[in-house]
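Notes to accompany the following structure.
With one protein chain withheld, the remaining protein chains of the complex are depicted in position.
Chains here go by letter, A and B, matching the order in which they are written, and residues are numbered from 1 within each.
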Amino acid sequence: MEKLQETLHETWHFYRRTLVLVAKGSRLYYAWCFSLMVIIAAGFFFYLKQHEVGLIATHMTDQVSWGLYIANFTYLVGAAAAAVLLVIPSYVYHFKPIKEIVVLGELFAASSIVMAILFVMVDLGRLDRFWHMIPFIGLMNFPQSLLAWDVLALNGYLFLNLLIPIYLLVKFYYRKEPNWKFILPFILLSIPMAVAIHTVTAFLYNGLPARPFWNASILAPRFLASAFCSGPAIIIIIFQIIRKVSTSRIEIEDEALFKISELIAYAMFLNLFLLFAEIFKEYYSQTVHIASFKYLFEGLHGHKQLVPWIWTAMTMNVIAFIIFLIPHTRKRLATLNLGCLLVIIGVWIEKGPGFVIPGFVPDPLGEIFEYMPNLLELIVSFGIWATGLLIFTLLMKVAIPIETGKFTHTEYKREVIPPRPY
Amino acid sequence: MENRKNRHFTRREFLRDLSLTAVAGASLPMLASCSKDEAEDFLQKHFREMTSEEKKRVIAKLEERYQQKYGRKFQISTQEAVPDTFWAYGLELSRCIGCRRCVYACVKENNPSRHDPQLQWIRVLRLKRGNLINLEDSEHYYNPDLVPEKGFVYLPVQCQQCQEPPCVKVCPVHATWQEPDGIVVVDYNWCIGCRYCIAACPYKGRVFNWAEPNIPKEEINPSVHYLGNRPRMKCAVEKCTFCIQRVRTGRYPACVEACPTGTRKFGNLLDPNSEMRYIIDRKRVFRLKEDLGTEPKFYYFFEA
Partner (left out) sequence: MRVFYAAVTSLFLLFFFVSSALAVVEEYTPPPMTEGMYPCSNCHASMEVNRKKRELKEEHTDIKLHHAESMRWCLDCHNASNRDKLRLYNGDLINFTESYRLCGECHGPQYKDWRAGIHGKRVGYFAGPGKRTYYLCASCHNPHDPKFKPIKPERPPHHPREDHDGKSEK
């Protein structure tokens, strides 16, 4: 009982001190947080309008009933799964440069999952009935419905990616050795969980015989391959920004970034190869089901809206692959960053709108409706991205000083930076 | 020194709480912005879990609400499936002339939204002769002066009431299920509007209320079934229910009665004397997209 009281007291003390940490920062920090909050407010305001009128305020129709929100959701679940590419090198292979930043990567995964969950929430027509999905309180259709699985998997992964970093950070704050017997199983569990969340998301598209564009066994591997390209690319960019702006002078070695980029090279190869396999199957067999591919890559009956987008994405992916493949370009930060940007945008197009929309075109009765998100959807989407960035910023504001040893319990002198306990 | 620090802390804490809890707190104004009706509906149970007392209360509440909104006395039935019935539909493609009388008879009977958005449960496709299965070349918006047009075949499609319904499988909250008499129904008050079922349906049988439905008061049909044609609300999915309010009392569905060429047939598969059993025994019936394993109960056939 006393131990529990002590733990609670410690947690409360930690929480209060993090509030102070988060509230104070450089001018750049204030400017960044303020502009994010402006975008969040705009997104929230437009969402209220959508909530009032109904989803008719978006540009979705019976023909294309999922749009920008679900496209972003798919992409962000992939980005979250990418944290596993940091967890495996650090905890399984004990690769030191990545070990130092794995906690930040896990917090990135948590922010990404929060964004994904928010995108699903704004897409729901009746958010006030969300409680129908809670197991035991509502009536969850488990195990038949893949959406039910997705709810459980996403929340489980979010829980893990908050529990592990926060536990480790709190222990480091108090200069206490983490109880590895307690936390290591969770860490090891997060590895298959990362694969699981993205596989479940792939399966929820995959299991629909009504949509031949999605009903391909190759979907889950393709999702994972593209996730392991885009997620780490975002991580690389973010870590360089952190390295530059953080007042705590955190040491993120270039070695870590280059290792991650090497993993991206493999993942991108797999992504391109699987895409090529799909294209061959469709264009060689030439069944009726090629219609969605035709719409995406060539245009169908004169409807060509997505064609320039997908070809831009393909070009970006191929160029990025070459950049990541060649060690010379991979190990130079300038070209590495270019490659990362190309991957992030290219995979977003390919996996977001370039995946969700062609599944609905043509619709099961052959009708073609060309969907383009309207202003409301764009602003709500920006609002959610800003929310995720803000959450990540605030988490970093706490985590980095702890990692560098600058933010510790007041018992310890500030000048002494003790060795890391793990 | 200590006091100044504490004051500083309190102000900042307030600001920080405001921003960080924005996401969590967003749900509260959303709930507050719901109308009082929706707040009452918030805790309503799933239809299948309601006791008969609760059902009666819900029906009374709905009747009152509809009376206020549409000015008509509604009769909301909750009649259960008649024992030993398994409904099936027949459509004689050789006789469909594409006049769309069925579409509008259904609209008149089943109270869907008329505009913003316009919801129709039946869609008639026009196909060129020589082609039946590849629906990609179908025309939905044909509008000639007279039908039938030469060289074309007309194929009406609506919810096929599958025996292995993909929509039921994917609904995350069990808002849609198959009744014992074979009709796939939706509890409109339980649906969360995720539209997964619309993505899963191979026949575009389901449509979505993208906004609060617009039904002119004088066109309302007040004899409704809770799971069928009662007026819906925004962001709930709806679909053809084989006119559940009619067939459970033994009446033909509205589209069957409206067809001027006698194309549409309806019957009970478990009754050996029914029209549907006659058709299946003697005519060459087929079903759409049978290769998907959905086992629809909508049988198309040709005579000539």
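Keep this in mind: a residue touches a chain if its C-beta (ideal position, glycine included) is under 8 Å from a C-beta of that chain, and two chains touch if they have at least 3 such contacts.
Bear in mind the structure is a predicted one, so any value in this text is a computation, not a measurement.
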Out of A:T18, A:Q50, A:Q63 or A:T408, the sole contact with the unshown chain comes from A:Q63
Among listed residues B:C99, B:A175 or B:A200, the absent chain is touched only by B:C99
Where B:E63, B:D137, B:E212 or B:E257 are the choices, the one touching the absent chain is B:E257
Answer key for B:H46, B:K61, B:H140 or B:R287 versus the chain not shown reads B:H140
Hidden partner sits against subunit B at residues 90, 92, 97-101, 103-104, 114-118, 120, 123, 140-149, 214, 216, 249-252, 256-257, 259-262, 265-268, 271, 274-275, 278-279
Logged for subunit A, residues touching the omitted partner chain are 56, 59, 61-63, 369
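Following the convention adopted for this analysis, only the chains that are shown with their structure count from here on.
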Chain-centre distance (mean CA atoms) for subunit A and subunit B, in whole Å, is 35
The subunit A residues in contact with subunit B across the complex are 19-20, 22-24, 33, 37, 40, 44, 47-48, 51-56, 60-63, 65-66, 114, 118, 120, 123-130, 132-133, 138-141, 144-148, 151, 204, 207-211, 288, 291, 359-360, 362-367, 387, 390-391, 394
In the complex, subunit B touches subunit A at residues 9, 12-13, 15-16, 19-20, 22-23, 26-27, 29-31, 33-34, 38, 42, 46, 49, 116-117, 123, 125, 134-138, 140, 157, 166, 169-175, 190-196, 198-204, 207-212, 234-236, 292-294
